[in-house]
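Left out: one protein chain. Kept in place: all the others.
Just so it is clear, A, B and C label the chains in written order, and each chain counts residues from 1 on its own.
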Amino acid sequence: MRIGFIGLGSMGAAIAANLIESGHEVHVFNRSPARAEPLREKGASVASTPAQAAQGTDVVFTMVADDAALDEVTLGEKGIFAGLRSGALHISMSTVSVAAAQGHAEMHRKAGFGFVSAPVFGRPDAAAARKLFIMAAGADEHLKVAVPLLDQLGQSVGIVGADPSQANLVKLIGNFMLSVIIETLGEACAVAGKAGLDPMHLVELLTSANFNAPPYKIYGSLIASQRFQPPAFALPLGQKDNRLMLAAAEALGVPLPLAGLIHDRFLTLRSRGIGADHDWSAVALCALSDAGLTGQERGI
Amino acid sequence: MRIGFIGLGSMGAAIAANLIESGHEVHVFNRSPARAEPLREKGASVASTPAQAAQGTDVVFTMVADDAALDEVTLGEKGIFAGLRSGALHISMSTVSVAAAQGHAEMHRKAGFGFVSAPVFGRPDAAAARKLFIMAAGADEHLKVAVPLLDQLGQSVGIVGADPSQANLVKLIGNFMLSVIIETLGEACAVAGKAGLDPMHLVELLTSANFNAPPYKIYGSLIASQRFQPPAFALPLGQKDNRLMLAAAEALGVPLPLAGLIHDRFLTLRSRGIGADHDWSAVALCALSDAGLTGQERGI
Amino acid sequence: MRIGFIGLGSMGAAIAANLIESGHEVHVFNRSPARAEPLREKGASVASTPAQAAQGTDVVFTMVADDAALDEVTLGEKGIFAGLRSGALHISMSTVSVAAAQGHAEMHRKAGFGFVSAPVFGRPDAAAARKLFIMAAGADEHLKVAVPLLDQLGQSVGIVGADPSQANLVKLIGNFMLSVIIETLGEACAVAGKAGLDPMHLVELLTSANFNAPPYKIYGSLIASQRFQPPAFALPLGQKDNRLMLAAAEALGVPLPLAGLIHDRFLTLRSRGIGADHDWSAVALCALSDAGLTGQERGI
Partner (left out) sequence: MRIGFIGLGSMGAAIAANLIESGHEVHVFNRSPARAEPLREKGASVASTPAQAAQGTDVVFTMVADDAALDEVTLGEKGIFAGLRSGALHISMSTVSVAAAQGHAEMHRKAGFGFVSAPVFGRPDAAAARKLFIMAAGADEHLKVAVPLLDQLGQSVGIVGADPSQANLVKLIGNFMLSVIIETLGEACAVAGKAGLDPMHLVELLTSANFNAPPYKIYGSLIASQRFQPPAFALPLGQKDNRLMLAAAEALGVPLPLAGLIHDRFLTLRSRGIGADHDWSAVALCALSDAGLTGQERGI
């Protein structure tokens, strides 16, 4: 299939490479063109605008940083809308706000394009290994096109429903739940550390028992060893998703005390100089630092 | 092996039955004798005091409600110490405080008895199915006796270390982490519910993705369907464990804001009349009620 | 002095009346004209647009609901900018965001108008009695004009500094501190109530001792008697100010756990149907309800 792919960060690049490997004709675009070169070597055509990447395709994927970037590559002067043929499909994999997804669903419908939200769970290594968990939502006719493609990119595709924005809500809820796991492990490792129990041993014991889901294993190991660099999911991105979750919940009238706590953890870290060069699992540093277990040497 | 077993609540009864089924000669004791009858039918001898249940055994298990009950069956006038032969082993499976475990380890050592802490993760159905996750800690010579027995009772035995009280700490940390999962699911289902997304569908999507650990499945289903009765783990027991975790953390100088939040949830529920006839997953009712999703009809 | 006054809510009407009574020539405007009638009877001219109210004046006051209303009456087609003479002064008494105040200060400067932020502490009865506490900030030359007028409207005028937006920040901090007093009193009265100590007696004891500031007296009495209607400061306005404080703090990188707690209280109340017909002191209902002291009959 002829496919456009816009946004070649560490997640997007891995997914686009898999589409190429699966035999699709992929036209890529990235704001800073250098990141497109490795894809060109794998066989992609490199477009100079989103409109050009979308031209002549049946499906265009986007995997960009935030609402503003999605607006720009879609609605900007040289955006997708300026190149996509009527009736073609836009699969938005970015973690954007529920409100943005609602707006795009409506605008695409009016403009005669299909729109599917398909945000993903998984870090870049999972994307490369086609191990992503993908949440997809959109009209049946659009899912019929999207799901077979998404099946090639991850280990499972969950069908959320007909409203694209609900896939984004599920993604935000999922990231919220991951952030709580990070905080939980931070507090648990703080207790263990001060009790003279090796935090890594604690994590092994628990993840060999009923806490045997991937997030406990991945984040447990990072937190127990206080290994927060380099980032696989950079702290400011996690902070952005926390804000999106709180905004969605506020609009729905739902208090989320857990997300409020994490919100403050992010602010604390940023104000102490911990930023984009750290993984978001560094949220656990707050609990460790408040217990007196770390700090000075890290500047927090 | 000749084994004493003291404490035949829903957990203890299931474990004792498995010991009988595995071919051991089991002498049981329970404060209210009626609960011993089903075990007698399965082949147990029913003792009239803990001392009598312990007499002549190599190993005596206890699975009782709290610190006070453990003290009573162990140190009371007709307690285990009054019946157990020198050199025999006490395997304490109860969820008791770290301080109590420390005290018992010391007292057993002085009195010439072995002591292993072996608290468990799993609800009564898991106990019956030998699917418990068991955390064991004690001196090597005592673990050598205990672990083969524990292996018959669960799907895995994690060796925490030589200090029995650290197994209790791991158990409390685990229950703390479960309580956070319950609160997380309450908040997540509140968001879903108000966004018009069926909470049960949310839970299925997430547990089919990366949240595929048993606690998310078990509690997710209970919370999405608001099915909190009858209790598998009664709310006041969960509240007790929350208190034990906070007490252990306070003694270690570790702030646990997540446990503090759960602590307040328990108080809220109890003050609104939700108690021992509810499962501890009813903690999720607070988030649902604060979002206006439930309440009046449940009296909260 | 010839004065324009825009925004005749319960606060604005009381202040405008005092300006008339002090001998000024006051031209009033309010979006819904009915509220201007009582002022007309007291001697005000009633303008049909903000521009008309501003025309020919030396000073125009605004006391409106929020950022959007301030933008509209100032920058809208028939707004203040369309009527005010060059060099005249705009005194903004509304509780608006720090960012909005920064924007208006800049726009007024560029357009050749003076701008002073002068938000107030005090409820409508205090406004009527000229008992407001006023926080004023702006350039010296503008304060020289504003402060003598403000002195006629309150019991004290605090000079915050040269940057108008800092007066708005102080106002938001003050309202944040009031909201914490409300929550504190809610929790304190919950303890007293369940201990069999009359909450009103508790409040009297404390406000006769070191808690002798007006907010403890005013809110203490409302909360101890659970008298939240009619509103003197409506709950949604308090919620708006809580959001503005959190937004300002987020922009500055300051975690505010207390404001986060109050934020959730507001969401809880709104989701349970408590809204604009309640005073913001109804925030205390949450603590009382969580303690089981009230609820069913109020629908929370």
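Methods note: a residue touches a chain if its C-beta (ideal position, glycine included) is under 8 Å from a C-beta of that chain, and two chains touch if they have at least 3 such contacts.
Since this is a predicted model, take the numbers as computed values, not measurements.
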Selected residue (touches chain absent from view) among C:Ile20, C:Ala139, C:Leu206 or C:Ala232: C:Leu206
Sites on chain A contacted by the missing partner chain, in the whole complex: 194, 264, 267-268, 271-273, 290-292, 295-296, 299-300
On chain B, residues whose C-beta touches the chain left out of the figure: 249-250, 253-257, 260-261, 263-265, 267-268, 270-271
Missing-chain contacts mapped onto chain C: 98, 121-122, 133, 135, 156, 158, 160-161, 166, 169-170, 173-174, 176-177, 180, 183-184, 187-188, 190-192, 194-197, 201-202, 204-206, 208-216, 248-249, 252-259, 261, 287, 290-292
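One rule holds for everything that comes next: only the chains that are shown with their structure count from here on.
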Central chain of the complex, centres being mean CA coordinates: A
Proportion of interface numbers common to chain B and chain C (over half same, under half different): same
Chain A-chain B separation of Cα centroids, rounded to whole Å: 37
Length of the line joining the C-alpha centres of chain B and chain C, rounded to whole Å: 53
In chain A, residues with contacts to at least two other chains: 249, 253-257, 261
